[in-house]
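The structure that follows is given in the form of structure tokens.
Heads up, one of the protein chains got dropped from this complex, but the rest are sitting where they should.
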Amino acid sequence: MSLLRRVEIPIAITIIFALIQVIPYFVNMGPAVEATQDKVVRWTLIVSTGALLVGLTSLLLIHVPRVTRRRTHWEYSLLLIAFMFLMTIIGLPFPELNLGLTGYWFSFFYNNVLTPLSASLYAILAFYITSAAYRAFKARSLEAALLLISGTILVLRNAPLGTFLIPQIADLGDWIFNIPNMAVNRAIMIGGGLGAMVLGIRVLLGYERGYLRGGE
Amino acid sequence: MATAPRIWEKLETIDARIIYLILWIVILWPFIYPIGLPVSIGSYSLAYAKAIDDLPAGSIVVVSFDFSLGGLGELYPIAIATLHHLFTKPVKIVIIAIWSDGAIVADMVLKDLKPDQPPYNRKYGEDWIFLGYAPGGETAMAALGKDFWSTLPTDYYYKKHVSTYPIMQNLRSANDVTLLVSLETGTPGADEWVRQWYVPYKVPMIVGCIGVMAPTVAPYLAGGQVKGMLPGLRAAAEYELIIGRKGLGVASADALSTSHMVFVIFVILGNISYFMRRRSK
Amino acid sequence: MDITPLLSQQILKSGRVSGMVFLLIIAASTAYFIRRGKAGKVPYLRKVPGLDAIDEAIGRATEMGRPVFCSHGIASIADATYGPQTIAGLSVLGYVAQLCARYGVRLIVPVRQLVVYPIAREIVENAYRMEGKLDQFRVEDIVYLSGWQFGYSMGYMSLMRREKAGANIMVGGYWAESLQLAEVGYMVGAMQVSGTANTHQIPFFVVATDYTLIGEEIYAAGAYLSKDPAMIGSIVAQDIGKYVSIALILLGFVLLIFGNDYIIQMLRW
Partner (left out) sequence: MSVELFGVLLGVFFTLAVYTFLYRENPYSRIAEYVFIGAATGYGIAYDLDWLKNQWVGTWSKTMEDSILFVLALLLAVLWYFRFSKRYFFLYRIPLAITVGTYIGLALRSVVFAQVIEQVRSTAALKVVGIDPWTAFNNLVTMIIVVCTLAYFTFTVRQEAAFWKPVNKFARYAMMIGFGSAYGYTVLTRMSLFIGRVQFLLGIPPNPPEAKMFFPWVALVLLGTLLGYDYYKKTKK
């Protein structure tokens, strides 16, 4: 067991599994190797489902004591646990028992609880995008002014009324969006790609241990 | 004048909840009392409609639902209008989903549209088919491109093997597809379709997406990989006007105008108060 | 250079050679500059204001007696495209946790991905251990919120309101929740440092937070904050990649003016 404790073991595993994906991608090793590659990815997915256990346990570790010790908001924690088990049970993969993802009750809760909650939360951004613009779209400097102006042009461009009042704004808005915005995104994407590559190499070299921090 | 600066100061640090309330009002209002503000039609929407209009009879069109319920607000009217447009053309339509929820959404849209009833009267399995969800994201797209039958072996409604349907006889790989329609909200979406279908098979695409995704699709429009794009609800309204079937898009146009105008007014107000306060200092 | 024999013998794969060469250049320069850094030749490193602001944010939260929030985005580490952003965020978390342990300020880490949860926990626990304050480590402050994007963001927002966040540090892959978190963070008066490589979300962070790390800056963050010479060395490789990219763009662009598309063809190999 003491050997397994060493942080070199997981690093070695990391490297091996990474190279399985990288090398045959560039160097031709035949279809058999490529099939194995794909299989390893699917196999890894199965391994990673185990993290479910951790998440489930950690949620329960937080909320069960809250309920049993009647801490503040324990009623809500109870609600959380109840809904978690409810969804799990009605979603168990046994269609014979009318359970599972296509079962009646699972669809009922999916459509009437999860969907409205998720969609409403997503849509709350309409409010935040307005309040953030109200406080931050201010011409404090030339840079801030550029941000403000291009933002406002695009808003006017997308409002049906905006293009009706100022037809030229459609072309101007599209230009800003397709030329400077696209070019900036492209540069940031290249830089980001390079950063991700260097980070990946650091992981393979065993330097980036953020995810394995600790060790003995 | 001690009071004037105070007004500006107050306006600058206005309680965000007042902004929220105003936004609620200006969006609810036009649905209760429609105004009928005008909508002008853009080139992207025209190109999108043209791509469908130009389809030769008998072509195979694949419509992919690459979004979940969260994207319905913008993509529902686009999906309805697109499928309506397609079902009125003499083309074969194959509906798939790359997002797991996409199948649920597609089912919803199809139930609303009822392609097998008038005015469409299109026969399931012959004129159109719904194959459901292909898991695996980008990998699934690649697999579909290579071999449709083995990637989606059964259809969604009857779980029968695809070989039993006449429409599938002429569809084995992406080479048999005349047009791909991706209705998307993100990853996997248009980017991945271009990589997996346009690059190797040169399948022309049109994309209906939520507004935020427009910048990621725009380069493909310029590059010619994507022939037309409908970004968001505004484009949905434009498209509905083009095909002459007013729906949710047109109905929402007023609310879009009012909410956007209020946004602009807020930004202007914020700047006026900022400068007035700075000047008074 | 002619690479047809390699392709015709099918040793290398057509269309992938350019990528392989680029990857090899990056890998070799990363390894080389790490070695150089180890040998004590630390390269000059410009200031990244967003990263320096992390100290200030934590200091301010400590003074106010309010907790620090630190998150690493919502991407899974098990993701072919966005996984590296999470790793970058976790490196920042390691640094933040260390400072929080040192100053004795409460650290709350909202987590969305199950796979990442145990890692985040270990990182924080270990930071407290290294500062000799393991007794102050609170497991329940590493909060698994929800696998659903907006379940996560709702939980995160409520937590910030309930606990009155003093600082909110968000580095990693963020999507639509970026603005929700940033706005609520602002409303509760937290100093906010953000960073993501998701280009479409950067504008919201720039507008709504105090400091934003843009794109590649997040990948350099771990090395920058660690002050480890070997790690700092590796940042040079990022720059070398940029030089190569700029050179290819300029060269290709100029050659194309004269009707020569060699560079563009080369990038298709």
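We just call them A, B and C in the order they show up, numbering each chain from 1.
The rule is simple: a contact is a pair of C-beta atoms (placed from the backbone, for glycine too) under 8 Å apart; a residue touches a chain by one contact, two chains touch by 3 or more.
Nothing here was measured: the structure is a model prediction, and the numbers come from that model.
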### Query
Since one chain is left out of the picture, which of the remaining chains does it touch in the full complex?
A, B, C
#### Entry: Touching residues (missing chain, whole complex) on chain A
1, 4-5, 7, 9-11, 13-22, 25-26, 40-57, 59, 73, 76-77, 79-88, 90-93, 100-101, 106, 108-127, 129-130, 133, 142-144, 146-155, 157-158, 173, 175-177, 179-194, 196-197, 200-201, 203-204, 211-212
### Query
What residue numbers in chain B mark contact with the hidden partner chain?
17, 20, 23, 27-28, 31-32, 70, 72-74, 76, 100, 108, 112, 135, 191, 195, 210-212, 214-215, 219, 223, 231-234, 248, 251-252, 255-256, 259-260, 263
### Message
Across the whole complex, list the residues on chain C that are touched by the chain not included here.
### Response
16, 18-19, 22-23, 43-46, 48, 77-81, 83-84, 87, 114-115, 118-119, 121-122, 145-148, 150-151, 154-155, 157-158, 161-162, 200, 202-204, 206-207, 214-217, 220, 235-236, 238-239, 241-242, 245-246, 248-253, 256-257, 261, 263-264, 267-268
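As a working rule, only the chains that are shown with their structure count from here on.
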### Query
Which chain pair racks up the highest number of C-beta contacts?
A-C
### Message
If I average the Cα coordinates per chain and compare with the overall Cα mean, which chain comes out closest?
### Response
A
## Note on the structure
Taking each chain's centre as the mean of its CA atoms, chain A sits from chain C at a distance in Å of 14
#### Entry: Multi-chain contact residues (two or more partners), chain C
150, 176, 200
### Task
Check each residue of chain B and list the ones that touch at least two other chains.
16, 70, 215
### Query
Mind pulling up the chain A residues that touch chain C in the complex?
22, 25-28, 44-45, 48, 51-52, 54-55, 58-59, 61-62, 114, 117-118, 121-122, 124-125, 128-129, 131-133, 135-137, 147, 185, 188-192, 194-203, 205, 207-208, 210-214
### Message
Touching residues of chain C toward chain B in the complex: what are they?
### Response
81, 150, 175-176, 187, 200
### Message
Considering only the defined contacts, which chain A positions touch chain B in the complex?
### Response
38, 115, 118-119, 122-123, 126-127, 129-131, 133-135, 137-140, 148, 151-152, 155-156, 158-164, 167, 170, 177-178, 181-182, 185-186
